[in-house]
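The complex appears here without one of its protein chains, the remainder shown in place.
For subunit A:
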Amino acid sequence: MLTSRLSRVGFRIINELSRGGYRCMSRTRFRQGHCGQCQRSPVELLSETRAFFQGAIFQKHHYFSTLGSNNTSGGGDEQKETISVTFVSKDGEEIPIRVPIGTSMLEAAHQNDIELEGACEGSLACSTCHVIVMDMEHYNKLEEPSDEENDMLDLAFGLTETSRLGCQIIARPELDGIRLAIPAATRNFAVDGYVAKPH
């Protein structure tokens, strides 16, 4: 009983620390190394906290199984809980963030105050969360867009060959390091869903 309660608390602390880690990073866009704790990856924070709990009555395997059940990919401690994603804003500003596995890029952008519109709130009824995947390698790792997503991409402004909807890109370990550009609104934007030739 005590063990399970401790493991629940332990997991919550890990979560808070991890979240605090990447949120801190997004605020220090212009200044590196502002917050000492931010330099560490969540995995390192994990082992620190684990050490803390070893003082109490706490079983290793129990601890890991609690973590495992909350990790969408399931399984061992080599699995990252978050991946690194870099957004490039309309002005060219690079914003590196960490995104939990299972979170969409749209949600991640909003959680980090990145200016990515999401008019329909992720329900595939608009194209405002349009992002451009900046390298082919990561683009090819994404699943093919559904008909519904393609229908919305038809209407996206500044559509390119590596365009996707941010609400449909879900963080997975394979996408670690992905870079997403937020398209600039062009002065000569077209109406009627007409899409300029891809660049």
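Some observations on this one:
The definition used in the following text is that a contact is a pair of C-beta atoms (placed from the backbone, for glycine too) under 8 Å apart; a residue touches a chain by one contact, two chains touch by 3 or more; residues count from 1.
Just so it is clear, contacts and distances are computed from a predicted model.
According to its UniProt record, the chain left out of view corresponds to "NADPH:adrenodoxin oxidoreductase, mitochondrial" among "Centromere protein W", "Trafficking protein particle complex subunit 6B", "NADPH:adrenodoxin oxidoreductase, mitochondrial" or "Glucosamine 6-phosphate N-acetyltransferase". When the omitted chain is restored, the residue from A:Glu93, A:Asp113 or A:Asp135 that touches it is A:Glu93.
In the full complex, subunit A touches the hidden chain at residues 91-93, 117, 119-121, 123-128, 147-148, 150-152, 154-155, 157, 159, 185-187, 189, 191-195, 197.
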